[in-house]
Every structure is written in C-alpha cells, then in structure tokens.
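For this depiction, one protein chain was excluded, whereas all remaining protein chains were kept in their positions.
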Amino acid sequence: MLAVFLLVLGIMTFGTGFAPPNEHIHRIDPTKVSETPPFDKPQLTKIGENEYKAAMVAYAFGYDPAEQMEIPAGATVHFEITSSDVVHGFQIPGTNVNVMVTPGEISHVSHTFEKPGEYLILCNEYCGIAHEMMKTTIVVK
Amino acid sequence: MTDSKLSTFDRKDGSLVIAHVLFAFGALLIGGIAGMLQGMVKGGTITLPAGIGYYELLTAHGVLMALIFTTYFIIGFLYSGVSKTLGGSLLPIARKLGWWGYLLMSAGTLIGVVVILLGKASVLYTFYAPMKASPWFYIALALVVIGSWLSGYGIFYQYRKWRKTNNGKLSPLFAFMSVITMLLWQIATIGVALEVVVQLIPWSFGWVETVNVVLSRTLFWFFGHPLVYFWLLPAYICWYVVIPKIIGGKIFSDALARLSFVLFLLFSIPVGFHHQLMEPGISHFWKYLQVVLTFMVVIPSLMTAFSLFATFEQSGRAKGAKGLFGWVKFLPWKDVRFFAPFMGMLIFIPAGAGGLINASNQMNAVVHNTLWVTGHFHLTVATSVALTFFGITYWLIPAVAGRVLTPRLNKLGIVQTIIWVVGMFIMSGGMHIVGLLGSPRRTAYNTYDDHPDAILWMPYHVAMAVGGIILFVGVLLLIYNVVALLKAPKGETEYPLGEVSEHAEPTPKYLENWKLWLTVTVVLILVAYTIPFIDLIGNTTPGSPGYVTW
Partner (left out) sequence: MHEDRSASKSHGAPSAPEAKEQSLKGTFASVMLLGAFLAATWIGVFILFVARD
C-alpha cells in the first residue's frame, strides 16, 4: 500500500508541472459574466510566439466564441472559462483537458496542441435537455 | 450468547425485513427498466416516445438504484442481523423506529418518483445547483434521509440496550458492524441534509435568491463519498460474518474484521474532494490532502481481501486441501448463497482498481465525467454490492419467512448470477474502454455532428446497450426468484452466522471504544474540511440564481 502512496506522492512532486487544473482560485459574479472582462468579449488572442489565450463562456447549450478558433500546430493555449448559467464541463477527448466550469468561478487549463486536426470540445457535465449537443471545436493547422 | 441454529426468526421482525427487501426489489425493477432504455437510446437502437426524456429516465434510474434499492435492502438486512444476534428479537421501540423510518422513506420515495416523472426534477441523483428542481423533489429527498435516520436510531437503541444488559461485553460481530454502518450514514448525511434543507429548499421555493454553488457541491460530496461505503459495508458484513458459515469454515479474525470497519468509519468521510478534483474554487493543497486520506480508506478493503483469502484457505486446508490453490476446489461453487457474493468479491478487484485510478489527483483528468466512471460504479455497487445482496436474499427471505431454498431456486439463482456477470462484463467493459477514449457520461445519443471521435465511440455504446439488455433479463429472473422464494415450501432455514476461528487473536476491547473512534472521526473531518468550508462560506462573490434547463 505504501508503494502505491509513494507513487502518487511522486506524481505530486513534479506536480507543479502536472497538477490538477484550477491552481488559482478566481471568482466572478455569475450574473454579470457578459459585463466582466475578458468574458465580455470571448475570443482567442495571441499573446506570444506560439502562445494563445482563449477566454470562453459556457452556456446551455454551447460555448462562446461562436467563431471558429484556429491555431498553428505546436501552439499552447491557456483556456480561461466561466459559465453564465449552470455547471458545465469542458473536455477535449484525447487530451488531459477536462475541467468543470462552475458559475461564480473561473476555470484555468492549458494545453499544447502538437498535432494538427479538428479537436472536439464537449460538455461532459449534465446541464439540461440539450446537454448531448453542447460542443464546439478548435482547429489546429 | 448463542442462539440455537434453527430457532425461528421473530415473525414481527420478519415482516419488517421483508417489507424493506420487497420495496428494494421494486425499485430495482423500475430502475432497471429505465437503465435498459437508456442503454438502447445511446446505442442508437430506439428513440424514446414523446413525453419521456432521457434525462428524466436517468434521474429515476440513479435515484431508484443508488438511493432507494440500496438503502432499503441495507436497512432490512441490518435489522435482520440485529434482531438475530442482539437478543433474538427487536425491542418494541426499535421495531417501531424501523417502521416509522420505512414509512417516511417510502413517502419520500413516492413523492420523489412522481415529481421526477412529471418532468420537474430532471437534475439527476446528484441534483447539482444551480439547476433548480421543484421544491418537492428536495423535500422528498429530505424525507428519505430523515426516515433513514429513524431506522438508524432503532439499531442504536437495540445495541445500547444489549450492551447495558451484557455488561459491556464485546458485541456480536454483525451488530458491531451494523452500528458502524449506521453511524457512518448518520454523519455523512449531515452534509446532504445541510445542503438540501439550508440551501436548496429555501432557494427552490424562492425565499432566497441565490445559492453558493461550490459550497453546495462540497456539502453533497461530503455525503456522496461515504454513501458508497454505506453501500459497501453491508456487503462486507455478509463476506465477513455470513460467508464463513456458508462455506463450512470459520471467521479468520474477529479483531481484523472490526479494525477494518473502524478504519472505514474514520476514513470514508473526510475525502469528498476526490469527487471534485477537476473543479475550480478549491485549492490544490486540500484536494491533495483528501487524496492522501482516500488512499488510507483503500487499506481496510485490502485487509478485507486478505481476510477473505485467509478464511477460504484455512477452511479448505482444514478439509484436506493441498498445494498453493487447492483450497479453491473446496469452496461451495454450486451454492448460490456463496457463488453470488463470491462473484461480487471477484469483481471488486477491477472495481477497486478503477477507484484507485479515479482518486489519483491529476490522473483523474483522464477519466473525469467519462463513461469510465459509470463503468466503475456499475462494478462496485451494481455488481459487487448488488450480487452480494442478491446472494443474501436466497437465505434471508426463507430464514425470516419460515421457508426453504429449494434446489431448483438455488439453480435459478446461479443462472441469474451468471447472466448478471456476463451482462455487466459487456456493459461495464465497454464503458471503461469508451470512457478512456473520451465518451462523456450522463449524455443522451449524440455524434457531435459526426465528429470522428464520436463515431469511434458508437460500437462501444452498442455493446453497452447489449449488456444492458442482458442485465435486464437478469433483473426479471431475479424478481421471479424473489416471488418464488416468498412462495417456497415452508420450513426452517438457518440464519447463517460464522464463528470465529480458534487460531484468531482475541479482540482488544479498544476496538469497541466508541468515544475514541468517534472523536478521531470528527477530528479527521475537521482537519480535512474546516478551512475549505470557511473559505467557501466566507466567499463574498454573489451566488447563482436557479435555472430550469430541461
């Protein structure tokens, strides 16, 4: 059993690189999402050589920005997401991007997209009648 | 105290037990219909008729299976053992509490099911805010919980009277374990009671505008994790106390068994954050601390596995078994009272392995909210616990109703167990794999606009539907068997209770020192939760209004 423990402890020590998401607690008024930057204008912004920021809003039943997000292969995206209504999920299958999006809180997760393709971003937390249709995509060129 | 092996089970107590068991199986049947339909919808084989939503069915399935079937069977089973081992019959006050608990829970269940089927509470059995159901849904849940408290008080009362009249002697193992189980439940339900009564009911009625979402989730999972141990511990009671008798062996160690239950009491509760690992609003430090505590609660399960192997081996060798695994052949494979719980034990191995993975901090990102999680709990509660409960039924109904298990019913029980295992292997196996591929849980039929990832998932969803149908056949056979047991030939059936092996160490009295263990339990909870709760309650950011998104 101790061996099992040590394994996990080992993970946590390099946990600064591989920690669970949402390191930093960041709150927001859930009724004022559309007025609070950066969520007043959800969009993808380039902030560095191969680095981007994506401010997104989850709602029943989709994600803003509605416009297709595109990035070059090898780019790192820092997602910053909140919900304007109920709890949603934000998951990119095939990657470790998998966070909850809770009203009143802002979720932070980052990922480097090495391979080109169209990545599915879906909601994996039941949020209502059209939950199974809630998705968007991000294109990596 | 020794009860004559064939002494008749108290008739009045028998009625209480049967009432609980039958309600449980009724819930299983309706929940099973819902489950099968869900599987078929996801597999693309049917669309639901107008007026029935997938998420309505899913809410009913979760509530009936995870809350009603389990709680009723558990309380019925525990009352049977408490009656049998603590004096041979329930004291009038205990029996009254048992019935009042039953009444309240049943009222709550009926109200809840009606509200769900009216489409006013499609919030799933976790009812996460700020999705806002009809206040009657929350009231129904509160009634179920309060009813279960009354049931627990009946058991505590009987136990305390026994201890007084037996001069503080070490209690019978079954009774000790029952008290631990209901204590665990009593403490755990404080979380969900606070959430429902203080936060959700006023908000749902409109007396309060907003709700603190992360706080509500944290209160729920304060309850939600020990809930699974509330399910597991009664199955362990069967494995520790009943199975040794059925295999013609002895309990390997009374002390080890009690110790494992004490450890469950200590470590099942301060671990709720491992269900919230991917959430914002809770710091890394507290998540990790609760992960460490979660790994501690793995230990009593490992102890149980050891105890069971040892019980089987000792019993086999006493009958002449040789070699490393010769004792396996000496187990009563053709006896459903052993076979069904044994399959539950065996399947607990992959079930527990999955749980270990789920709890592993950042590794949770691989599986969070995917069908892997659904696969996991269909192994733990829907197989290990459920098959054990089914196995118990084959002697429990005869023992308390003055009937006998016929060879024919025994055989049907074996068949039912095999059907269950096959169906679950296909369904849960499919869920585990497709979950790793990213398919989300709690989601109706979808292809995400024919995205290649989603197309890849379809064959597994079809397998899940097939497994679900097989399982439903298993449910039908089980219901048939239960009805047949009630109409089986009259006779005396022994209530199987194991005796402790002569080689076992004597049990230290401190294992039954409630003040000590309850204090440690409370201390651990305070350590794990105080600061996070202060942080959540002190949050000055406005809460969230309610939404009806279905």
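Here the chain labels run A and B in written order, and each chain numbers its own residues starting at 1.
The rule we apply is simple: contacts are C-beta pairs under 8 Å (C-beta built on N, C-alpha and C of every residue); 3 or more make two chains touch, one makes a residue touch a chain.
Since the structure is predicted, the reported quantities are computational estimates derived from the model, not experimental observations.
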Check the options B:D13, B:E56 or B:D254 and report the residue that touches the missing chain. B:D254
Which of these, B:G101, B:P226, B:P350 or B:G474, touches the one chain of the complex that we don't see? B:P350
Absent-chain contact - pick from B:L48, B:L259 or B:A318: B:A318
Touching the hidden chain in the complete assembly: which of B:S106, B:S268 or B:Q362 does that? B:Q362
Touch residues of chain B, complete complex, unshown partner: 1-2, 170, 172-173, 252-254, 302, 305-306, 309-310, 313-314, 316-318, 324-327, 349-350, 352-354, 356-357, 360, 362-363, 365-367, 436, 497, 499-507
Can you name the residues of chain A that touch the chain not displayed here? 3-4, 7, 11, 18, 94-96
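Everything below uses one rule, namely that only the chains that are shown with their structure count from here on.
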Looking at the complex, which residues from chain B come into contact with chain A? 53-55, 58, 122, 124, 128-131, 212-214, 217, 276-284, 287-288, 291-292, 295, 298-299, 302, 356, 360-366, 368-370, 437-446, 448-449, 451, 453-454, 539, 541-545, 547, 549-550
Complex contacts: residues of chain A adjacent to chain B: 1, 4-5, 8, 11-12, 15, 18-23, 25-31, 60, 85-87, 89, 91, 93-94, 96-108, 118, 120, 122-129, 131-133, 135, 137
